[in-house]
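All protein chains of the complex are present and in place, except for one that has been dropped.
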Amino acid sequence: MVDPELKDIVQFDRKKPDVYGNAHPKSLLRSIMEDGEPLEKLTNQHIYSSEQFDRKTLLQLFRLAAKYEANPGRFSASLQGQILISAFYEPSTRTRLSFESAWHRLGGDIMSITDRSTTGIAKGESLSDVAEMFNNYGDCVVLRDSNEASVKEMMDSLRIPIINAGNGLDEHPTQALADLYTIFKWRPDLIEEPPENPIEICIIGMPSKMRTVRSLLKLIAKFPLSFSKVTIVANEKESAVFSKGQKEQLTAAGLNVEVTNAFSDAVKLADVIYINAIAWEGNTFKEYGAKYQLSNRSPLKPQAIILHPLARGEELCTSLDDTPHNWYFAQARGAVFLRQALLTCLVRRVERVLDII
Amino acid sequence: MVDPELKDIVQFDRKKPDVYGNAHPKSLLRSIMEDGEPLEKLTNQHIYSSEQFDRKTLLQLFRLAAKYEANPGRFSASLQGQILISAFYEPSTRTRLSFESAWHRLGGDIMSITDRSTTGIAKGESLSDVAEMFNNYGDCVVLRDSNEASVKEMMDSLRIPIINAGNGLDEHPTQALADLYTIFKWRPDLIEEPPENPIEICIIGMPSKMRTVRSLLKLIAKFPLSFSKVTIVANEKESAVFSKGQKEQLTAAGLNVEVTNAFSDAVKLADVIYINAIAWEGNTFKEYGAKYQLSNRSPLKPQAIILHPLARGEELCTSLDDTPHNWYFAQARGAVFLRQALLTCLVRRVERVLDII
Partner (left out) sequence: MVDPELKDIVQFDRKKPDVYGNAHPKSLLRSIMEDGEPLEKLTNQHIYSSEQFDRKTLLQLFRLAAKYEANPGRFSASLQGQILISAFYEPSTRTRLSFESAWHRLGGDIMSITDRSTTGIAKGESLSDVAEMFNNYGDCVVLRDSNEASVKEMMDSLRIPIINAGNGLDEHPTQALADLYTIFKWRPDLIEEPPENPIEICIIGMPSKMRTVRSLLKLIAKFPLSFSKVTIVANEKESAVFSKGQKEQLTAAGLNVEVTNAFSDAVKLADVIYINAIAWEGNTFKEYGAKYQLSNRSPLKPQAIILHPLARGEELCTSLDDTPHNWYFAQARGAVFLRQALLTCLVRRVERVLDII
């Protein structure tokens, strides 16, 4: 006989909590008509910056991600025979596992580099030579490097696609793609032209310092009619909140951008609240907005959703986890499918998954 | 012409030494009638402690392991499409490769984390959030952590199964399962109710400090009629040899447990000698029983077998390697098949390998 207390401890439930709203991939799927042409054009592009995507390509990427998410087991051989070089010179588990899971689920193989000091770079090898090596050994590269310039330097010599998975403070485009994908899954009506009910988004973070925020703002700027207001909540003066020209680019795209440190006032009005406290600067973390905290006592609109790129600390209280505001776990889950969609296009396997070629 | 001396050096033999006794998986297979029901019940359990297994489940696990060991190539697609998250926050090669080999042989994919400092935990992320991330990226987790509480903390949030591959000083259940599997392969008659010829087991080690020993004793306690005596050989006073309540639990289960430091006397009478010298405490090794050594000059019964969880040091002399007492290599080899059996059940693929469903 097994101790019943132990039995309780070891039993677990596979069912996802209801807050995850799994109907939404299908809603988005139905809202976008399939068009493979923008995706075909991705095949000879490196993924460097959110800026490089146009609206049409984004919608088709999101549609393909929704197709993967709605039919998780169907495409398990799409990347058969393809090798991913998973190069995380800056420590990460979350993003690395997200990419590796995406690639494995589609039947591909992976070679991981998780320690910069084992590479030829440690021997003084040029990034151009490292790129040439990658050309010979794999089909696609994912790179995270605290050195902001590395990915661009490698792009010059690469003849296989590379995805920037975070380059210093600069960008993290696939995270932003996953974030916007999540917003559109939640509200597919926002992709209409124009949407009847645009939303207000509140970003608690530092656009000058957080690559996830920088990338997300660039994507939001491609749907200016979907976002009636973008409120940045930060406890710094505006000249520090944005990097040079950053705010101007957003307003030039048609966004209505404001900065405030009035946390509660901003949160009260937001439909989407995006929060992040950590910027990875050089070889260490720096925390921003330490006084801001979202919890189940925050003055949220009943239908508001919360996003966070994770890992989170005290800024996003666990008291929100079991509420309908929690879309940050769905955001992480959807990121795998978004990456699947992007990777499939980059290695020229998209014709295997489209209905119409 | 190639230098004949070099030719000798590079030639090798694939044949296993006879001492490995490969008939034994089949003997155990024949001794247990297949019954899938206890294995089906494993599908929603984390594997945390040896204690959670009952006799019926153990025998069916051992039968399935024997089936895998007797037919190594047959089930190579059983885990196709499944992803294992292999998280070894405490350094290990042996256990990690054992699990990864088991998983690869059955056609599954693996994502490895071998450096705690690259994880979000380094960023202060909660284990609960790490568990939620694992829920989204994989199908099964194997975790080794010198922090004893980590695995249980993760179990609260995991919706995929986790196997405790060693949590601090506490337990290492799959090692114990492999050990008992090896004993029953050697003597299938011991599973009879009651066995005609129970055996004496001598454990040279520290039940209070060695997780492999702690887990093994719990399993032995489920077959009290198979073990007429359990002798612990240790060079410490009894209050240090056992942790609080540990000896009482064993005697309450019906085991006849003794402690001695008379090494030779104990070894002389043992049918199975289990030896281990190292406890992993915190972030370093501590050696126990430094004066005990088994060698081919030890006063062993002719039919006695020796087990060791490995890695070994001077406590188990290589002079025993080529003797019939050497069952420690078979123990390591069998561990892969035992893990295959357990993993197959946990990810709900057991119906692919049972004859009767």
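Observations, loosely collected:
By written order: A and B. Residues from 1 in each chain.
FYI, a residue touches a chain if its C-beta (ideal position, glycine included) is under 8 Å from a C-beta of that chain, and two chains touch if they have at least 3 such contacts.
As the structure is a prediction and not an experimental result, all values here were calculated from the model.
Screening B:61, B:155 or B:278 for touch with the missing chain picks out B:278.
Across the entire complex, the residue among A:11, A:44, A:239 or A:323 in touch with the chain not shown is A:44. Within the set B:6, B:33 or B:356, the residue that contacts the chain not displayed is B:6. Hidden from this view is one chain, which touches subunit B at 1-3, 6-7, 9-16, 73, 76, 88, 91-94, 97-98, 100-101, 104-105, 112, 114-115, 278, 285, 310-313, 318, 329, 332-333, 336. What subunit A contributes to its contact with the hidden chain is residues 44-49, 51-54, 81, 83, 85, 109, 111-115, 117-120, 122-126, 128-130, 132-133, 136-138, 152, 155, 158-161.
We take it that only the chains that are shown with their structure count from here on.
The centroid of the Cα atoms in subunit A and the matching centroid in subunit B are 40 Å apart.
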